[in-house]
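What follows is a single structure, and I will ask about it in a moment.
Only a single protein chain was left out; the remaining protein chains are all shown in position.
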Amino acid sequence: MSRQINIALIGNPNTGKTSVFNALTGLNQQVGNYPGITVEKKQGICKLDRNLKGHIIDLPGTYSLNASSLDENVVIELLLNKNDKDFPDVIVVVSDVENLKRNLLLFTQIKDLEIPTILAINMADRMDYKGISIDIPYLEKELNTKIALISTRKKTGISDLKALIQNYKDLSTEPCLHASEIDAEYFGRLRHAFPNQLLYKLWLVITQDVNFGKTNRKEMDAIASFKTKSESDLKRLQQKETIKRYQFINNVLKVGQTVDASQTKDLRSRLDRILTHKVYGYLIFFAILLLIFQAIYDWSSYPMDLIDTAFANLSEWVKTSLPAGDFTNLLAEGIISGLGGIVIFIPQIAFLFLFISILEESGYMSRVVFLMDRIMRKFGLSGKSVVPLISGTACAIPAIMATRNIESWKERLITILVTPFTTCSARLPVYLIIIALVIPEGSILGLSYQALTLMLLYLIGFFSAVFSAYLLNKVLNIKSKTFFVVEMPNYKLPLLKNVGLTVLEKTKSFVLGAGKIILAISIILWVLASYGPGDNFNNAEEIITEQYASQNLSEEELNKKIASHKLEHSFIGITGRTIEPAIRPLGYDWKIGIAIVSSFAAREVFVGTLATIYSVGNDDEETIKNRMAGEVNPILGGPLFNFASGISLLLFYAFAMQCMSTLAIVKRETNSWKWPTYQFVVMTALAYVVALASYQFLS
Amino acid sequence: MNTTLADLKKGEHAVITDVSSTEIPLKLLEMGCLPGNNVQLVQMAPFADPMYLNINGSHLAIRKETAVHVLIEKL
Partner (left out) sequence: MNPFIQKVLVVTALVIAVTFLVSKFLMPKKAEKNSACGKNDCGCH
């Protein structure tokens, strides 16, 4: 029978803590959410020896226990609540050999909590390179701990770390310095009032407003009311505490660590000189962006075609192998198509996150944030909004989740609200078919008009995001204390394992987040499209057969016509007809109306729906295109899909907020109904107006 | 005259003399921005905002609006 202990991994960002976590848990990890708040909870299992398992929580990276953001709050909440089921039996503080001084601040604070603590010094492989040497026994003595020197890159030291964890009971729980000396009188009184509590814990509760779960509430309230000092006094005391801690650390490191400056070869400053250059920095960044988009576009078309065919075949197979009937049809046409609509975007999303993850792991992303911050701020965004905006070109869902590291609530909110404007991959199938239909052949300066139009649409997406951010910034009256800091880590070669796991995790978030919703809506839409009220629907076969009796149609042709008639008189068809007056000024007819309504499930459903409407047997773009080209505008006579209505439709899709899954994520991340509702109403209204204006203007 | 971090030019070194505890969040102090520590300006974005600094060994970037509250003495 194996026992399990709780281990908490804590440390500054950029220390390779994630690599340590990955090294200890491998694939035995799961990512979820802390209940009620939008902070990622990462946990995993590590086998320590035959009878011992470690349940590891990878706490959010933080520089100090004095929390200044939601995820840092999570750290204290866990560490101060002995009754939490995840309360650690042992803590591993991960630090890196080049930033030891700063990393140790957190370490000394953790030690004050009197929980067994191990110091893991990572990136040991860089010691020679930087001319650093460490006196481990000395440090172990002064810091009252045991040290594991590891290198996740070279995969050394992990077994030492595991051994230390196993023997956690041997670790000292003595703090390494006495922070209470900063104001002996005050702390003396504190100790007197609450003799049963850890002094440092009391201090943390007083200086911060933290929630400890229902069990400790009353006690904590009593402590929190021990406010015999004013807020500015407390702040000054915190400053004193920080200075005192650093004095301690400096003294320890003066002996325990030696840096031979002559040895250091500084790759970081050499690279930074170019990558953050006033001119070249930006040029390089845009070049990289272009490369990424090109690669994603090229690389994903092959797997996407494969997926498309596979699902189409599966659908056929189900239809023929299972007994004929309503449910079989639902399975083949509703469920499998719905699933296919989700799976087909996995290549694009995976590739985008592959690139973003590589840029982040290498350290380059911080430089991008640095370069873009000022410009972004003019539009109410933050330099840290770059990643979400770029991610939004694959899918808005992981993009919106990536806004969590933006410190200012206002900047974060604006980023969340405008990200859906960027052209996500789901809009592409719609764009492509309309462009093929209405944009003429021919080229200018070597670029075809069609390609130019596509590029233009991407630019429209980006600029409308930026412009609406600008407006929102002026209009929204939210006061938020902004404090922007971005660490510029050393450049390093991305670890494949970390990148791989990140891609896996982000793709999963898309599939599960969007997938369930899209599937549910697909089912509903299928039902609405396959059933209809009244005789017109129920007697479709008779009506059509009679109608076309004189013409000698093949059975296939007849079936297609029946399907089309059924669709017209189904529930969804009736909806399409009902909204027709509203959309006619945009140049659409009820058939397009149906397609627009159904693309609320997933925009890519647009093409499939059109296929059914125009009684095309398959999703072949060419066939649909030809069929659509032949449609006649009931009022004006000319072709329905002309330049004007085509552009109108393109612009409608560029601005409309149709993705239910995105709205669900926005609701979750902003913890309110207000924002997704505004998004939906405003964006759809905007889409309507722009489409209307363009159609009227162009025709 | 009070020199602040915002007055540093690229490559210049300085010592931090005072950090206003009311204006500067604790976090920055905890990252090493303390009186007595060395600071060097590594790089400046256009319009001198943000500023990429090396504070006491920590490489980080902060906005100008924060930098003006850190008093320094140029070396």
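Going by the order they are written in, the chains are A and B; count residues from 1 in each one.
By definition in this document, a residue touches a chain if its C-beta (ideal position, glycine included) is under 8 Å from a C-beta of that chain, and two chains touch if they have at least 3 such contacts.
For clarity, every value in this text was computed on a predicted model and none was experimentally measured.
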(message) Touch partners of the unshown chain, restricted to the chains that are shown, please.
(response) A
(request) Identify the residue among A:142, A:272, A:487 or A:669 that touches the chain left out of the display. (result) A:669
(request) Taking the full complex into account, find the residue in A:198, A:524, A:579 or A:682 that is in contact with the omitted chain. (result) A:524
(request) From the listed residues A:5, A:295 or A:330, report the one that touches the chain absent from this view. (result) A:330
(message) Suppose we count only contacts with the excluded chain; which residues of subunit A make the list?
(response) 35-38, 67-70, 73-74, 77, 208-211, 213, 323, 325-328, 330, 334-335, 408-409, 412-413, 478, 480-481, 516-517, 519-521, 523-524, 527, 664, 667, 669-672
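Please note the rule applied: only the chains that are shown with their structure count from here on.
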(request) Give every residue of subunit A touching subunit B within the complex, in rising order. (result) 63-64, 66, 68, 98-99, 101-102, 105, 232, 235-236, 238-239, 242-243, 246, 268-269, 272-273, 276, 278, 366, 369-371, 373-374, 383, 481, 483-490
(message) Going by the contact rule set out above, which residues of subunit B touch subunit A in the complex?
(response) 19, 21-22, 25-32, 34-35, 42-43, 45-47, 49-50, 52, 56-63, 66
